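Removed from the display is one protein chain of the complex; every other protein chain stays in position.
Lettered A and B in written order, each chain numbered from 1.
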Amino acid sequence: MAKAKNNTLTLKFDTARVYAPAPESKSAAKILPQYDLFINGKFEKPISKKYFNTINPATEEKLSMVADANAADVNKAVKAARNAYDKTWKNMPGKERAKYIYRIARMIQERAREFAVIETLDGGKPIRESRDFDVPTAANHFFYYAGWADKLEYAFPNRTAQSLGVAAQIIPWNFPLLMAAWKIAPALATGNTVVLKPAETTPLTALKLAEIIQEADLPPGVVNIITGAGATGAAMVNHADINKIAFTGSTAVGKIIQKAIAGTGKRATLELGGKAANIIFDDAPLDQAVEGIVNGIFFNQGHVCCAGSRLYVQESVYKEVLRKLKDRLETLIVGDPLDKNTDIGAINSKEQLANIHKYIKIGVAEGAEMYQSNAAIPTKGFFCKPTLFTNVAQSNRIAQEEIFGPVLSIQTFRTDDEVIEKANNTPFGLSAGVWTDKGSKIFNLTTKLRAGVVWANTYNQFDPTSPFGGYKESGYGREGGLHGLYPYVEL
Amino acid sequence: MARLPILKTYKIYVGGKFPRTESGRFYAAKNAKGELLANVCLSSRKDFRDAVVAARTAFGDWSTKAAFNRGQILYRIAEMLEGRKAQFVEELMMQSATKPAAEKEVDICIDRLIYYAGWCDKFQQIFSAVNPVASPHFNFSVPEPTGVVAAIAPQNTSLLGLVSLIAPVIAGGNTVIVLGSFDKPLCAITFAEVLNSSDVPGGVVNILTGKPAELTPYFADHMDVNAILYCEADAEAQQMITEKAAMNMKRMKFYPTMNWLSESAQSPYLIMDTQEIKTTWHPIENIGGAKAGY
Partner (left out) sequence: MAEKKISIPSFSLPPRIDQVGVEERASRFTKRSIKKETKLNGLFLTLNMIDLTTLEGKDTVGKVRQLCYKAAHLHDTYPGLPHVAAVCVYPSMVATAKKAVEGTGIKIASVATAFPSGQSSRNVKIADTKFAVQQGADEIDMVISRGKFLEGEYNFVFDEIAAVKEVCGEARLKVILETGELVTYDKVRRASDIAMYAGADFIKTSTGKVTPAATMPVTLVMLEAIRDFYYKTGKMIGMKPAGGISKSKLALHYLVMLNETLGSDWMNNQWFRFGASSLANDVLMQLEKERTGVYQGKDYFSID
């Protein structure tokens, strides 16, 4: 009989120790020792002559070296993009543009395993996620937008859409390939050309994408991929000859960008941070809701802008939800991202891990109660156990500030109006979750929550046809779906 | 001695298989010089009946596939057609097309399939609506495929009319039975082979060859067909179809003036021609916060 000493009932989970290692083979991944900048259809040495390392956060081993683009390199890339726009891309019929974008989609599908392994090595996310989610969704995103290229006349009633010109795109490290797809696909479909900078800790899948773009014979200069850090990004934002900026990253940087382009006439879309409320009512399907909680905060190690990081549980079911949540935590395996059984991989960088630890300390200092599973974590690399904080108040910093890690703050609530008020009581507004079996209550919540994406009885669902983006300080503009075309056209 | 080639047998395509017509009848398809091209099935009413059963059986699965999945399958059909371009050009030339005209026809068909592949998961976004009703209800309208569609392909082209008619119908989630051109039947059957190798489930598209005058009345009066498409400028035939279609209210679409070669012959409105609109209501509770609705 499964009983603890003090006679409370428990179940025994020993999940991690029961499964033999099942590593994915690294042989699929061909990573060069050094990468240059992809400009005008070729890999060009950086004018800056500088390179920097990219490492595997699970092992801290160096994977490769990538170029560090300076202002002159940025200028070269923008010039190539402008030239390609004026001479080739702007006037190419939509149905021919479509064919290039379809090619990219198909080629990603063909090389899916290689992309998945490299994404896991470079960023630390579990191979199961990069294989089953990141790579197929990225390919599907290209496939979806390819279809729009020759159909723009139907997308905007009473308007003839014009492309904008050159788009400067800066993407984050949490979904490197997918974010590249989210940015490049709609830009190309609507007739724009692109200069894209991947995050400095995760450049490799974007560079692989550059290889595919070469193979697909995309006209040179239509897509340029340059690597670098904050300074490179700033040079892109400040370059006089770009028409549009698309940025996904922290709210703080988003604000800097908006101030930098003030008065320049440049268009912008910003997809910034979040602190989503995930709300469980007493009539929710509880086992599925717990799965939704776990999915909401531990998917991709919690490195998700729309993570359900604030849990609100109706008080009458709080004990039961917490017990189920703790049991479920015991079956989450933290470990080598390349192991097919790993649920929670490596934290993306030393800095990010330090940031998460900082917030865990704050939470404890604020008087919240911390709970972590019994998972064994590797001694090398950057890892964090899935963490819950109970006894949290709305005014705690861990309930207000974005942690961007596998840390969940849990509060209780009593009535519908109370939780709606609390859910909206934040400067962020990217996403929210609602769990209840009652249809009319679902729509009560979904109409009142001030968030760009509301998930009812599910969480972290993404689809190329579904627009994604925030309210308030989570940014503006949408990616995905019909509405994802708006940011890249002049109407 | 020169090698003796194997002559192709042109059978019909029903339920993902290539049976002969159950009637055992045939007709001789001839080229412009009166030379025999092939003995082709003269399909019967029973063949059409069997095809309707196959189409109805396939509808449940095809209409509930993810729209994006249908798009991928249509794209695959285009890939397969592109790969077999030379064969189709040759068949069109056997049926009196010049080489440039034949190549143009096949190119248009491939591009048209790509066009509709792209619409599969987008037309809903254009033609649906969330309706701001005055009562506290969430109210939305969406297109749904009508079901089994019977179509008589344009008779003056061997491939273009057939593909132009089929693509929007299946892109929208319907299944279809199509009668090919009587005088130029070859490409319809060869196209069936392309469908068969493109991950299109059996029964989604069924292709018959035979006499329009004999079969059109049966296309029009079958009680388990939801829509009929007819392309000739024949007022009498249109009237006959309209009268017979009234028996089960099947939807009728006539395309007598369509120029299949031009870009105007492809549009999402052709998808909507075989769609129904469903409107759904659900109450919205109003507790807490300022009153809000959709």
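Everything below uses one rule, namely that contacts are C-beta pairs under 8 Å (C-beta built on N, C-alpha and C of every residue); 3 or more make two chains touch, one makes a residue touch a chain.
None of these values were measured; they are calculated from a predicted model.
Shown chains touched by the hidden chain across the complete assembly: A. From the options A:341, A:446 or A:465, the residue with contact to the chain not on display is A:341. The omitted chain makes contact with just one of the residues A:211, A:283 or A:463: A:283.
If you put the hidden chain back, the residue from A:12, A:49 or A:259 that touches it is A:12.
By the touch rule set out above, subunit A reaches the unshown chain at residues 1-3, 7, 9, 11-15, 18-22, 128, 132, 283-289, 291-292, 323, 327, 331, 340-341, 437, 457-458.
Note that only the chains that are shown with their structure count from here on.
Taken together, the subunit B residues at the contact with subunit A in this complex read 67-68, 71-72, 75, 111, 114-115, 117-122, 125-126, 138, 268, 282-290, 292-294.
For subunit A in complex with subunit B, the residues that touch the partner chain are 95, 98-99, 102, 140, 143-144, 146-151, 154-155, 415-421, 424, 438-441, 443-444, 447-448, 464-465, 481-482.
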